[in-house]
Structure formats: C-alpha cells, structure tokens
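For this view, one protein chain was removed and the others were kept in their places.
By letter and in written order, the chains are A, B, C, D and E; residue numbering begins at 1 in each of them.
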Amino acid sequence: MEQTPNTQTITPKTSTIDESRFERGSRALAEIDGSSGAEVVASLADIAPDLGRYIIEFGFGDIYSRPGLALREREIATIAALTAMGTATPQLKVHIHAGLNVGLTREEIVEIMIQMSAYAGFPAALNGVFAAKEVFANHA
Amino acid sequence: MEQTPNTQTITPKTSTIDESRFERGSRALAEIDGSSGAEVVASLADIAPDLGRYIIEFGFGDIYSRPGLALREREIATIAALTAMGTATPQLKVHIHAGLNVGLTREEIVEIMIQMSAYAGFPAALNGVFAAKEVFANHA
Amino acid sequence: MEQTPNTQTITPKTSTIDESRFERGSRALAEIDGSSGAEVVASLADIAPDLGRYIIEFGFGDIYSRPGLALREREIATIAALTAMGTATPQLKVHIHAGLNVGLTREEIVEIMIQMSAYAGFPAALNGVFAAKEVFANHA
Amino acid sequence: MEQTPNTQTITPKTSTIDESRFERGSRALAEIDGSSGAEVVASLADIAPDLGRYIIEFGFGDIYSRPGLALREREIATIAALTAMGTATPQLKVHIHAGLNVGLTREEIVEIMIQMSAYAGFPAALNGVFAAKEVFANHA
Amino acid sequence: MEQTPNTQTITPKTSTIDESRFERGSRALAEIDGSSGAEVVASLADIAPDLGRYIIEFGFGDIYSRPGLALREREIATIAALTAMGTATPQLKVHIHAGLNVGLTREEIVEIMIQMSAYAGFPAALNGVFAAKEVFANHA
Partner (left out) sequence: MEQTPNTQTITPKTSTIDESRFERGSRALAEIDGSSGAEVVASLADIAPDLGRYIIEFGFGDIYSRPGLALREREIATIAALTAMGTATPQLKVHIHAGLNVGLTREEIVEIMIQMSAYAGFPAALNGVFAAKEVFANHA
C-alpha cells in the first residue's frame, strides 16, 4: 500500500480566519501599492473577483505580511524578478510605484534594472528602465 | 488626496478558517497527487515549512478545490503549462503522476505534450515526453 | 563508422498528400478559431505565406486533427500554456475566442487562468484575465 | 454572418506526399545531426512515435530543407535561440553537434554563446558554454 | 582555509582604456544599428545613462567588435534569440533594422523567424514576423 508522508507535521495557523487574511492583506496592499494595487483588484471585480481576493489574501495577507524581510527589500526582490522575467510589464509598473511608496529612490530602482542586464540581458534591463521612466513621469 | 478604490466590494469568504483550508487542501493533495505531492511538502519541513503550507492551503485548498473545472481538466491545464514553460521538470513529473491519478491515460498525457510542440516548440514537447517516460516507468 | 539508428521504423503516413493536410487543417482552423485564425493566416500572405501554410498544415492539419483529446480539452491545454508563458498575448486572445467556439464557458476560461496563478504566478494569471476580458467584450 | 477570410489564397504544395516530406526530412536529419538526431527520434518510438515523425517531417522535411538560409546559418540561429531560452539543454547539445557537422568551428559556437550574454544574460551564456564543453569532449 | 582559484591566469587586455571601448562601441553601434541603436541610448540619457554606456562599451565595444563571427552572422544569432525569447519586441525591431543594415535580406530575416517556429513555437514565430512587417514598412 502506498504510504503517504504525513503532512500534518506542518502546524497550520489555527486561529486566523480568512477574513483576517483579507483584512491584513488589504491593509498591506494599501500601504505598499497605494491605489495602484487596489485598482488592479477592482478591475477584476466583474470577471475574476476571486483572483483579486487571492492576490489580497495570499499575495499580501500571507506573503507580504511575513516578518522575514523589510518591505523595501521585498520590493527590491519583486522589481528585480519582474524585470528579469520580462513578461509582466503592467505588474512591474505597479511595483515600481510600490517601491517608491516603501522608500526606494528612483536611482535605486534604476540601479536594480541595470544590475539585471548581467543576469537577464540588456533587453530586459532596457524594458525595465522604460517602464520606470513611465511610472516616474506620472509620480508626483 | 489619493482615492483608494474600495476593495471591500469583494466579499471575502467569512466562515472558513485557515485550518479548514489546510484540511481541504490536504485532502485534495492526497486525492490528486497521491504520495508525490505530500513528499514534496514533507521535503520542505526543515527549510521552508510555510511554503509547504501555502501550497496546500492556496494551491490545493483554494485553487484545486474550486468547482469550475473537473480535476481531469485541471491536470490537462497544469501539464500543458509546465511542459510549455520548460522550467519545472520536477513539478511536471508530479503532475504527470497526478494526471494518471485523476483519470488521464498515458496516451492523453503524451497527446498534450505533442500539442505543445506547436505552441512552445519541439524542445519543450520532447522534454515533456521524456519526463512522462520516466514517470510511466515508475508507475505500476 | 557512425551507425545511424534506423528512423524508418517509424511508419510514415503513406497516402496523405500535402493538399489534404492543408484542407484538413483549413477545416479544423475554421471550426476551432472561426475567422480569428484565418485572419492571422491572411495577414501573413504578403510577408510569410509559408508560415501560414505550416500553421494550417502542421498546427491544425496534423496536431488539432488528432483524435486523442477532445477539442474542448485541447483548448484548455493551449489557453493554460499561453497564459503561463506570458509571451503570446495575441495568440492567447485567438485561443480564448477558440475556446468559446468549442464550448468552453467564460467562467471556465477564467478558471484556467486563476489556476495558472499557482504555477506561473499572479502576473501571468492577471494578464490572462485581462486578455479574456478584452475578447469577451468583443464576442457577441 | 461571420465572414471567414479565404485561406485558399495560399497555394498549398500540390504534388508532395507525406512520404517524401518524411524522406526529405530523414535525409536532412542525417546530414545535419548525424546520429544524435536519429537517436532522439528513436527514443520516442515506444512513447510518442508521431512526435518523432513530426520532427522529421516538419522540422527537417519542411523547415531545414528550405533554401532561404545556408545550413551553417540555420545552426547559428538555432544554437543562439536555444542558448538564450535556457530551457532546452539536451536539444542545445544536439545542435552544437549539428553545428560542428555543418561546418561551424568550436570557436564560432562559443562565440555565439558569448554574444548571448548581452541578450539573455551571463547565466544563459555560461550554461551554453558548459553544454558546448561537454559536447566537444565527446566529439572526435 | 578556503583556496580561491587564481583568476589572474586570465590575461586582461592591458592597453585598452574605457574610452576606446566606448569609441569602438559607438562606431560599431552606428555601423550596425544606424540611428535606431543610438536613439535607444539617447532615450536613456535622463534616467540611466550608465546603462547606455554599458550597451555601447560591453555590447558593441566588447562583443560585437570581436572578430569570431561576421556581422551578418551575429545578427542572425540575435534575431533568432530575440524572436525565440518573445520578451524583447522593441529590441527585436532594432535588430531587424540592424540585420538589413549588415546585409540580410527581408526574406532571410523572415526565414529565421519561420525556423524559430520549430524551436519556440508558432506564437514566437508569428510575433517575430509581425515585428518584421512593421520594421520593413518603415524601411526605405
């Protein structure tokens, strides 16, 4: 008989209900992305509201609310990854905005993209910089 | 003043606590992946137990437990995506195994990979087929 | 002397001429994509007509005409793969349209994209949903 | 009523039967890849023989048999693409071997990979060079 | 004690100062890309001038100035790679233009893209051809 490893050795968080993940995530989303993230979620309301809920609950309520890294460091990680991937320009723009919100300077954001040229090539770095240029132009 | 779109228009699931997402996810994981998925989660216990928890809660408790598609169809989607991406061979193998568990035949799994040659090229299709060959050899 | 494995052990289809692959492919293309696929092929006429011919002959005459999976399942696979890859938005839109043509509901198409968030991340799922939103708006 | 653009304006090749695409492709495969390509096709015989047939018919009978580029140039294109993609190491090795067969020198193959560092980053170039090192070591 | 392999066994170019890499790169950029490349670099002046400098110094002064491959062959490699990657449409257009500048015909450029359908799928080939169509229309 097939023996299933016991996943119960992982202790689930016991007292947190989904609503609080949603509330915690909504707070984190507002703090980090300002209105940009909420606009994305709102644009899902008529087609995929659950995807919006998962982004808030899992992306922000679970992941971004974890204590292990500073928000500034989390945004460095996300901006680097989305720049290198090259398939997520709208989301990269949201996170460039978010990076500014949590204290990264424009120069630091551009610095991340320049660094990506060594890991993902010049086109990825260029497209990242042009996304940043667009966000910076719309950011008072 | 910046006006934040009201994310509260998304109604969060109110009575589901995290434990039940974990329990629902563990059941789904066992049904779909048999021991393979649980082994992956177990292998995370000493380094990233929370990632294992998220895979169970979000991946299986939230996503795979949704009613909108049959499990057979969900595995077609996942096998197609992982074959096309080409960056997730270990996870593709888990899902080839899962596909067999939820009723896909070997021929159907290979058929998905052949189809991917048109969308992601012959190398992606070939690497998918070779992963399938390995899983089939170990599957009674 | 280098010994070449005998590829002749693969029995080629003997009586099918290219014209019938083209005809079979054209029929499949019309059935699956309606006018969208044919428009893509037509747009290649002045620059790369052979690429259009290969899409019809190989993509539709060979691959989509195979009996191993239902058209509905083939579209699930393609929509999932293109959403996860994130590099093929115009083709994803053609296949969202095709999915509707072969019987997938809007909810099922969105469901595939939500599922992709677990395998390719939220940006891939979001861009897939936004492509769907655009196609749905233009689909009577 | 939906008007389908007339795909018949593309003139299909009329007198070529599938067998000759297969024969032409087998000849091209042997000329270009020597035994490596045929081994790949042979390894598909028990699991996905049609995929092997498509690689020969479409990949080699259709594409590589086209007159528009010299074989040497076609291998430059393929080696560059597979190095940049980074998801197709086994196929890259087959084409490094093929490149040597059609007249590229080891230095030229390495040169392609060095160039890729500017477009896909140092990791892609490094993994390409290490694949080449392995092929060169096994190539008399 | 950790023993570091001696990187000094690599003989650095001794008499080349950065200025000459920049000058050599600027000449190569002008020869290859004509105005397109320089426009990209110029558009970086107010946000990431150093990235522009690196593209000239490393991309063109180091890489493209190497003797190991003809410029025509280097552009075949780059056009193939960017078409297959699918994440760098603006840079692909610059290099389609560059390919024409160094002697590739329109037919040869399209041929590279058709070949990519076998390695990266039809969507990559299609998006490459549509980028070429746009560049050709603007190229006297």
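Here is the rule we use: contacts are C-beta pairs under 8 Å (C-beta built on N, C-alpha and C of every residue); 3 or more make two chains touch, one makes a residue touch a chain.
Please read these numbers as outputs of a predicted model, since none were measured by experiment.
Colleague: For a quick check of understanding: of E:I32, E:I56 or E:I76, which residue touches the chain that isn't displayed?
Modeller: The missing chain is touched by E:I56.
Colleague: Residue by residue, what part of subunit B touches the chain that was omitted?
Modeller: Against the left-out chain, subunit B lists 40, 43-44, 47-48, 50-51, 54-55, 59, 82, 85, 87-88, 90-91.
Colleague: Touching the hidden chain in the full complex, which residues of subunit C are there? Just list them.
Modeller: Residues 84, 116-124 of subunit C touch the chain that is not shown.
Colleague: Could you list which residues of subunit D touch the chain missing from the display?
Modeller: 85-87, 110, 113-114, 117, 121-127, 129-130, 132-133, 136
Note that in this section only the chains that are shown with their structure count from here on.
Colleague: More contacting C-beta pairs: C-D or A-D?
Modeller: C-D
Colleague: Starting from the mean Cα coordinates of subunit B and subunit D, work out the distance between those two points in Å.
Modeller: Distance between chain centres, rounded to whole Å: 31 Å.
Colleague: Just the number, please: Cα centre separation of subunit B and subunit E in whole Å.
Modeller: Measuring from centre to centre gives 38 Å for this pair.
Colleague: Using the average of all C-alpha atoms in each chain as its centre, how far is it in Å between subunit A and subunit B?
Modeller: Centres of subunit A and subunit B (C-alpha means) sit 22 Å apart.
Colleague: By residue number and range, which residues of subunit D touch two or more other chains?
Modeller: Residue numbers touching two or more other chains: 50, 54, 58-59, 66, 82, 84-85, 88, 91, 116-120.
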